[in-house]
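Have a look at the structure below before the remarks.
Of the protein chains in this complex, all but one are displayed in their positions.
Order of writing sets the chain letters: A, B and C. Residues in each chain are counted from 1.
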Amino acid sequence: QEGAKERHAFVFKNTGNPYGEKQMSGFEDGIVEQGFEAILRAPDLPTAEAQIQIIEQLISQNVTSITITGNDFDALEPVMKNAMAAGITVLSADSAVNPASRKTHINQADSEMIGRTLIRAAFDMAGGSGQIAILSATSQASNQNLWIEWMKKELEDPKYKNIQLVRVAYGDDLRDKSVAETEALLRTYPNLKVIIAPTTVGIAAAGKVITDKNLQGKVFITGLGLPSEMAEYIENGACPYMFLWNPIDVGYLSAYAATAVASGKITGKVGDKFSAGRLGEFVVTQASDGGTEVLLGPPFRFDPSNIAEWKTVY
Amino acid sequence: MVSDRKNLRFKTENFRELGLLLFIILLSVLIQFRNPTFLTFSNIETLLINASILSILAVGMMMVLIVRGIDLSIGSTIAFSGMISAMTVASYPHIHPLISILQGTLVGSGVGFLIGLLVAKFKVLPIIATLGMMNVVRGFTFLVSKGRWISAYQMSIPFKEIATGRILGMNTLVVIAVVIYSAFYYFINHTRTGRQIYAVGSNPDAAEVSGIPKIRIIWMVYILMGALAGLAGVLWVSRFASAQGDTAVGYEMNVIAACVLGGISISGGSGKVSGLILGAVLFGILNNALPLINVSPFWQQGIQGVVILSAVLINVMVKRTNERQALRRRII
Amino acid sequence: MSEYILELRGISKTFPGVKALDDVNFNLKPGEIHSIMGENGAGKSTLIKIMTGVYIADEGQMFFNGESVVIKNTNDSQRLGIAAIYQYVTSYPDLSVTENIFIRHEKVHPITKKIRWKAMHQAASELLRQLGASFDPRTRMGTLSVAQQQIVEIAKALSVNARIIIMDEPTAALSNRESEELYRVTEKLRNDGVAIIFISHRMEDFYRLADRVTVLRDAKYIGTWNKSDIDHDKLVMAMVGREITQMFPKRSVRIGKEILRVENLGREGYFKDISFNLHKGEILALTGLVGAGRTELCESLYGIAPFDEGAIWFDGKQVKFRHPREALDNGLGYLPEDRLGHGLVLDWELFRNVSLPALKEFSFRGFLSLMKEIRKTKEFGERLEVKATSVFDKAATLSGGNQQKIIVAKLLTADLKVIILDEPTKGVDVGAKTAIFDIMGDLAEMGYGIIMISSEMVEVLGLSDRIVVMKEGRVTAVLNTAHTSQEQILRSALGSANGEVNHGK
Partner (left out) sequence: MAQRELLIERQRSMKRFIMQWEWLLLLIFMMIHVVNSFLSPYYLNFNTFIRTPMTFLDKSFLVLPMTFVIILGNIDISVGSTVALSSVIMATAYNAGVAMPLAMLLCLVVATTCGLINGVLMVKFKELSAVIVTLSTMTIYRGVAYVILEDRAAGNFPNWFSFLGWGSIAGIPFMLIMFVICAVLFGILLHKTTFGRKIFGIGNNKNACIYSGIETNRVLLWVSILTGLMAGFTALFLTSRMGSTRPNVAQGYELEVIAMVVLGGVSTAGGKGKIIGPVLAIFIIGFLSYGLGLVNISAQVLLIIIGMLLIISTMILNIRFKRMKKPRVLQS
């Protein structure tokens, strides 16, 4: 395969997910821009087992780099180490794999910042006191778990002494389960003020329940969600504002990080600098899990003023 | 008077899911103790709304199981028909919701038609045909949607009101489920075609010998299942105001579980609407009540399993006691 | 217009490896009862299945009222007014009796097409009453005994107002009393002008009912006679192709010591206070009306369903078998009544069926020996004169009588002391019947104790040493065959169950 283009692969969690599609398209843009070839893969179900298979296939193809959005923090370690042994550059993006199985991680936003920001938003919506609850994806989702941890840390601040986290519920990223869990939250805690849902399916389901029950203004929702999914509920007041980053940029930044590491320009150590096309310069920093990471930037706030322009984008 | 009593006994003996009913009552009482909002009117309505899609699907699955089949593809059919009608609504917002419902039902019937063709005509084992179609239909759902979702803001208000509107003070979903139950109750108990479904499942060879159009009956059953799944797809998308490619993955297992809980035999031939309702209700309670009783989320699945197991075991015990008493009454 | 309502000419039918019918002729007049007779596997069932469109003939023509017809499927035959009761019950176990009777011609409301359940239940009750049966038409078919199901099948055929009714061994599962009812109904139908085809291995059925008889042998047409034109010996000769001198080869076997004793055995809901005993070399007949509980009793002995009270002494030890395995290991074997459901694995070759009860004998350290299986099966097959092309034949392709012989062969593989035979001659032709009686004689001579359940008086009287009569789950008489008569047995079978047990004279 002399003379063939360098090939860089991106593996998302599962197929048919607009968030992932955007991330993959951003990655593709970034790779193609540099004159390489991009391979975009995702299993049909979001399991680590399926991702292991895909990575083995990529190893056999001798790709130059693999960037993965991990379905499991630890379970990909053996196969990622294999890939490294085969001379392939491995990174993670969005949802990290453990430091031993990556050169660096492309973090869409600082986990700590996400956790703290969401609690501050809830504090703001609750008006300083009252009950709040969290509606997460599955109990095994590493991203969400990390954010929830930071939320709990933030709540230790005495400023939140009147805020009471009553429950962490898991909607498993299923519509029906998320709806049932939201309904149960509302029924069990009639005085609930805010639901924080750091996952798109969960926040949209919660928004739907609030809207159907006409509880806008009584119970508020915030969290992380796709603007397209949340437009309706931001516009009708169920969700005053929420956050997300631009998945296209996550993919785009990953593309530049991958080529930078693969070409030996950087090694993924703290302090390494590289430029990422239209996004400008980035620095590799220390990550809280012990590895290194590249931080995209602060999460973007979506509210009634800007949702209309974003809802058609992603 | 005397004959009346005898008649009553005859009926209770025939009510094979008595144990299940007792179990549901017991369970409800227990949950009520832990969370007093459980047996309130509004919660029961929520429970019914959440159970309605499942129970609509269960009716179809019951017929499929009766003719010794199984349909593993319904989760995919839900996603497919839901996606198609959502995409249509997104492009033509002024479409009447009834058209959407019709469209989804037709798309579902189309899938059912194909499965029926495979199973009834080409004699492909139902489990293989539907497992295959499960993959194929899911794949096509991803392909037509190109990985996008259709979100709430893209759907017209009338479309979303399919699931949230009210008819005669009742939620539309519940009304639709009730109508479907009544229609199918009549269909399978009081029409010749309906009874032939049982005959085909009870003894396929005999059905063929006695001239029942076995192939057509089986085919029809899969079309009906597909139609109901298609309808459920529209209801699903309208209810959650979002259409995704991975909608209802694995939902077929819930439906089958509700059916077997309701006493419908996997090996065909038997199953009653009364049992089916109980199965669906128990499932509704499980999904609605577990989050309510305030246990650690990590215990939920375990508790759910234990509840299912106890339900079927208690049902068996009650059945056994009934039979033993029937034997004791027999004079020899 | 022809003299015949139905006529078949030159019918041939070949199954893979078997010629089932070879240039067979048959004709049927309106208002007659026409018997088809022949050995097991002669092709009788195949012939009638061709008439009803279950099978399609390879060659030959069919005429209905003199006009040539082609019957491609069962709908065609139904349209011509042909109704059939097949040899093996073709019912729907999950549906009610009523539905089984009226399937395909349900009574429906003329406009709404709603099924009229009430009217159907009533009509079904009426039909069942005509046949002398008393069970509720609302019961599920699957809960009925084989005999009761057979009655429902007959009711089903009656319900269509057919012009031709075909009955393939309808009496096989019935006892004398139900058979009488059937005779009565059949004759009434004939008098109403219905043509009836009647297949049976019971000579008495023929004498009692038939106007004419057609005999088949080895797939070939032998001839058609009026009843008055053929005597018993000639008929048997036509069927079997040789003379049968002695139907019941009664042998004088020395009765040995007691091998089985049953004391006050009871199982709730099925039987109560059953006591009798059995000796080595003895043939004990267990008789009674259908539903008397004989099968249940024997299944309890064999360990299928446990008894709750009483005791069994077997070969000097008190036993309670919890599983047929224990029974077989101790030397008690049972030939089940339901040949297809309990006796055979229809999809299997003969040798696999034969080795099933004694896999240990056919294996070494758990590994099966195919050679051993084949050799043994061949040996038994030859000894019992099983008609099959090879031991690799599927059990399903054998005719009824030959299937029965294979089940007997299964019992011979194990080392037994007592054998219970539940209706062993049901649906078995004369030739095979004598063969089975012969085997029973041999076994008795070898010192086996034999219990034979039978509803046929001739057999009971012809073969047994003693007779136990049951009625509604109780023993009403234990009789010594040498000193008893048919009337006495019938009286005990019908008479009061609560009376004193009659121990003969």
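Throughout what follows, a contact is a pair of C-beta atoms (placed from the backbone, for glycine too) under 8 Å apart; a residue touches a chain by one contact, two chains touch by 3 or more.
Computed from a prediction, not measured in an experiment: that's the story for all the values here.
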Partners of the unshown chain among those that are drawn: A, B, C
Touching residues (missing chain, whole complex) on chain A: 1, 14-16, 39-45, 47-49, 52-54, 56-57, 60-62, 72-79, 82, 138-140, 145
Chain C residues touching the omitted chain (full complex): 15-16, 49, 54-55, 86-91, 93, 149, 304, 323-325, 327-329, 334, 336, 338, 340-348, 352, 355-357, 359-360, 362-363, 366-368, 370-371, 374-375, 378, 390-392, 396-397, 410, 414
Residues from chain B at the interface with the omitted partner, ascending: 72, 118, 122-125, 127-129, 131-136, 138-140, 142-143, 203, 205-206, 208-209, 250, 253, 256-257, 260-261, 265-267, 296, 298-306, 308-309, 312-313, 316, 319-320
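Simple rule for what comes next: only the chains that are shown with their structure count from here on.
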Graph class of chain-chain contacts, one of line, ring, star, complete, other: line
Top chain pair, ranked by number of contacting C-beta pairs: A-B
Chain whose averaged C-alpha position falls nearest the assembly-wide average: B
Whole-Å gap between the CA centroids of chain A and chain C: 73
Distance between chain centroids, defined by C-alpha means - chain B, chain C (Å): 43
Mean-CA-position distance for chain B and chain A (Å): 35
Sites on chain C at which at least two other chains make contact: none
Touching two or more other chains - residues of chain A: none
Chain A - residues contacting chain B, complex: 14-18, 20-21, 44-45, 139, 167-170, 175-177, 179-181, 183-185, 187-188, 204-205, 207-208, 212, 226, 228-233, 235, 311
Chain A-facing residues of chain B, complex: 35, 37, 43, 46, 50, 138, 141-142, 145-149, 151-154, 164, 236, 240-242, 244-247, 249, 287-288, 291-292, 294, 297-298
Residue ranges of chain B in contact with chain C within the complex: 10, 186, 189-192, 195-196, 198-199, 201-203, 205-212, 269-270, 324, 326-328, 330, 332
